[in-house]
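One structure is given here, and the rest of the page talks about it.
The complex appears here without one of its protein chains, the remainder shown in place.
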Amino acid sequence: MTLLDEDRLFPTDHGLRALARQLYDTVKDLPIISPHGHTDPRWYAEDQAFPDPAQLFVTPDHYVFRMLASQGVALTDLGVPRVDGGATETDGREIWRLFASHYHLFRGTPSRLWLDHSFQHVFGIDRRLSAETADWYYDHIADCLARPEFRPRALFERFNIEAISTTEPATDDLRWHRMIRDSEWNGRVITAYRPDGVIDPEMAEFADNVALMGEQTGFDTSTWAGYLDAHRARRAFFKEVGGATSTDHGHASARTEDLPHDEAEALFAKALAGTCSADEADAFRGHMLTEMARMSIEDGLVMQIHPGSRRNHNDAVMAAHGRDKGYDIPGRTDYVTALRPLLNAVGMDKRLTLILFTLDETSYARELAPLAGAWPCLRLGPAWWFHDSAEGMRRFREMTTETAGFYNTVGFNDDTRAFCSIPARHDVARRVDCAYLATLVGTGRLAEDEAHEVAHDLTYGLAKRAYKL
Amino acid sequence: MTLLDEDRLFPTDHGLRALARQLYDTVKDLPIISPHGHTDPRWYAEDQAFPDPAQLFVTPDHYVFRMLASQGVALTDLGVPRVDGGATETDGREIWRLFASHYHLFRGTPSRLWLDHSFQHVFGIDRRLSAETADWYYDHIADCLARPEFRPRALFERFNIEAISTTEPATDDLRWHRMIRDSEWNGRVITAYRPDGVIDPEMAEFADNVALMGEQTGFDTSTWAGYLDAHRARRAFFKEVGGATSTDHGHASARTEDLPHDEAEALFAKALAGTCSADEADAFRGHMLTEMARMSIEDGLVMQIHPGSRRNHNDAVMAAHGRDKGYDIPGRTDYVTALRPLLNAVGMDKRLTLILFTLDETSYARELAPLAGAWPCLRLGPAWWFHDSAEGMRRFREMTTETAGFYNTVGFNDDTRAFCSIPARHDVARRVDCAYLATLVGTGRLAEDEAHEVAHDLTYGLAKRAYKL
Partner (left out) sequence: MTLLDEDRLFPTDHGLRALARQLYDTVKDLPIISPHGHTDPRWYAEDQAFPDPAQLFVTPDHYVFRMLASQGVALTDLGVPRVDGGATETDGREIWRLFASHYHLFRGTPSRLWLDHSFQHVFGIDRRLSAETADWYYDHIADCLARPEFRPRALFERFNIEAISTTEPATDDLRWHRMIRDSEWNGRVITAYRPDGVIDPEMAEFADNVALMGEQTGFDTSTWAGYLDAHRARRAFFKEVGGATSTDHGHASARTEDLPHDEAEALFAKALAGTCSADEADAFRGHMLTEMARMSIEDGLVMQIHPGSRRNHNDAVMAAHGRDKGYDIPGRTDYVTALRPLLNAVGMDKRLTLILFTLDETSYARELAPLAGAWPCLRLGPAWWFHDSAEGMRRFREMTTETAGFYNTVGFNDDTRAFCSIPARHDVARRVDCAYLATLVGTGRLAEDEAHEVAHDLTYGLAKRAYKL
């Protein structure tokens, strides 16, 4: 018995399935390009063993623990840390048993595919997780984790990762990236410049972060000019020390502005003083996207916008456990009006690459494909987060390809903090893309030789080129 | 000849179809749990024969007469009653002929499937309805209706209904439910508490309804505290006398509020006085959802929210024929911002079950599945009204399962006032769910033994557990 069907995610029609498999066979072993994600660089720097199965698979993965929470399981019983340092379950085995006894909740979800993929391919497991097999699983995985071939660097190599990007705040010291660079290990782990904490006036630590950026760069970040110079310096530092090729921006909306100098300067002063209204804070964030785009034209960093999440929907969970705990809920997101100021300021400059993501699938065919199918700077990031799934990817291709084609997209991003899910997620993307391409061929919309070329591009070439890797 | 294809709604791929049928065969004869609907309790109480074919199939079914109206047929020619008691067609045979001559309009619609299912399974008909067969049909059905085995209770039993819920306004005397309870008949017909008429300040009868609720309960409903106590008393009455296990709320939006006591009290006074602004009325309705949720925590009634219909779009039809005449048109519906006040007030309480419905499919993947996949109180109601159809159900599963799984959904609701369509609608749901599950198995996303378990849950277990039946 195996956990995974060899032909999973392929079309069920016999001919299409054969063609999908044929396409997949040519791309399944290509190296992984992971240009956007949230793995911890410390793993690769220190190369310590992962502590236990629960801390590998349950406690850090908001896809996993939010599903259990949705059926009434307390986050503390899953070991999710408390902000106040209060008690949470620390016995990995107990957490694992709780997880295992709820494993049926994941039926039909991508988490189930990722977990089974990890269990089978990383840990060689051949039986289904359940309350009955929970202890066997725990012992087996714990035993593996103690061995050197399950350390982060060994897995990195086994996963055939050619390059992976982590994401660090603008004020990060990049110590782990330095440590990786200074080590004898040659895995390519790079960073991405994520300046939300020094751009969003509504973050509590905004002024402190800006001041820190001043100290780090020697610029007077109490002035608008100095603040912009400090960004330039930090971006250069991220490029040089962390190998960054991209920036990332996680605003609530895609709003951009292109304000006159005086207005931007005045807003910045208010932001520092903490006196921005909600709309002014939003305008400032929007204007900074345009400033970031201008800097990207100068320094070549590829820009990514990840809008649309209404963060921290659950006050109680936010108070007890902090951010990123499964209660970030998407909302409607406009791109057409929102991006216009930035695009009209810098959107025709060929040096700019701006990759758009969305949590609002209604924008695929209506807004994102028409925008990316016309503006030269724009590219579409892959199906993201809640849509990083077989159906989500299928809808992405079906709703964007006809207007934007394949060459205004950028391949796959795993965007994950769950290390073992990386090969699983890329495998899902490769299978779904091959299934889609086989369907196009089978319905006379693409020739077979073209499908092979496109399969390679979607798996490898587009990500590498778009992210300059 | 039969009207229905034995394998309708199954996948066309040979292997998938066999698997879908295999799954379906295990659930097709399970009893019907109908936890939400609008059949008339008087039918079951009095057990009178239905008057004629037109009054069974055409005149009361807004799915049917609105389609004819859309092609220029006058509602009066279909016997739809006038508010002013004015003339409408009363000859059932004439109405039936008009309906039959337009039967091609229903090609490709769920109404067609439901009607043909009723014709074949309830009335044993083997020929297609058309202008030519209209009279034959009329005579045949009229003949059946005169027989005891076509009375409501007999059909209820033949339909294998284990439990059905009707919906009554908060001020209803539940006389028919009492009559059913006091009869020797054992069919389980329960009510649901629908307080829109005593919650919506913009309904013309609001103040009268609230006053009536005062008389019914002995509480002084001119005060905020008395008004809330009256709700508690009426809910208890609905539970005790009508066997209610749920409440239902049909607001235009999903807006909720959690207002301070004084503010709520002041709004209630304005509502009674008829001096609420539109926004204040909306805020009051929103706040009452949170109060209802609090009462649900106390008394265990499962709460249902059915938002998103812009009611009575056609002024002329509203004036001539009143509500529920086919001109309720869905609009965009936000859940993320709207539900936040209620959820943060009571959403972590495990005693609360809050079932969400939508007429805006864009919310499935973007809002509803992420919300239900995280908040413990939330469950997703099935594809509703315009989406109670093969394609609608398929989209519901494809867009919710990957994030919310199966166990944050509640099985099927028929939500109908068309009695004969009940087994037809449940049959469509069972077929579409089995087709979806077969597809998951065939594409390696679910094991076959799991699919069998899930099929049973979607058909029976989930509805029974979610609605405490």
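In order of appearance the chains are A and B, and numbering begins at 1 in each one.
Note that in this section a residue touches a chain if its C-beta (ideal position, glycine included) is under 8 Å from a C-beta of that chain, and two chains touch if they have at least 3 such contacts.
Bear in mind the structure is a predicted one, so any value in this text is a computation, not a measurement.
Colleague: Just one of B:A69, B:V198 or B:A451 touches the chain that is missing; which is it?
Modeller: The one listed residue touching the chain not shown is B:A69.
Colleague: Which is it among B:E168, B:E257 or B:D360 that touches the chain not included here?
Modeller: Considering the complete complex, B:D360 is the one touching the chain left out.
Colleague: Of the residues listed, B:R82, B:R128 or B:R232, which one is in contact with the missing chain?
Modeller: Candidates B:R82, B:R128 or B:R232; residue touching the omitted chain: B:R128.
Colleague: I need the residue numbers on chain B that touch the omitted chain, in ascending order.
Modeller: Where chain B meets the chain not shown: residues 4-10, 12-13, 66-67, 69-72, 104-110, 112-113, 128, 310, 313-316, 326-332, 359-362, 386-387, 389-392.
Colleague: What residue numbers in chain A mark contact with the hidden partner chain?
Modeller: These residues of chain A touch the chain that is not shown: 11, 13, 15-16, 332, 334, 336-337, 340, 343-344, 347-348, 350, 362, 365-367, 369-376, 378, 398-399, 401-408, 439-440, 442-447, 450, 453-454.
Here is the rule we use: only the chains that are shown with their structure count from here on.
Colleague: Degrees of rotation, nearest 5, to put the Cα trace of chain A on chain B?
Modeller: 120
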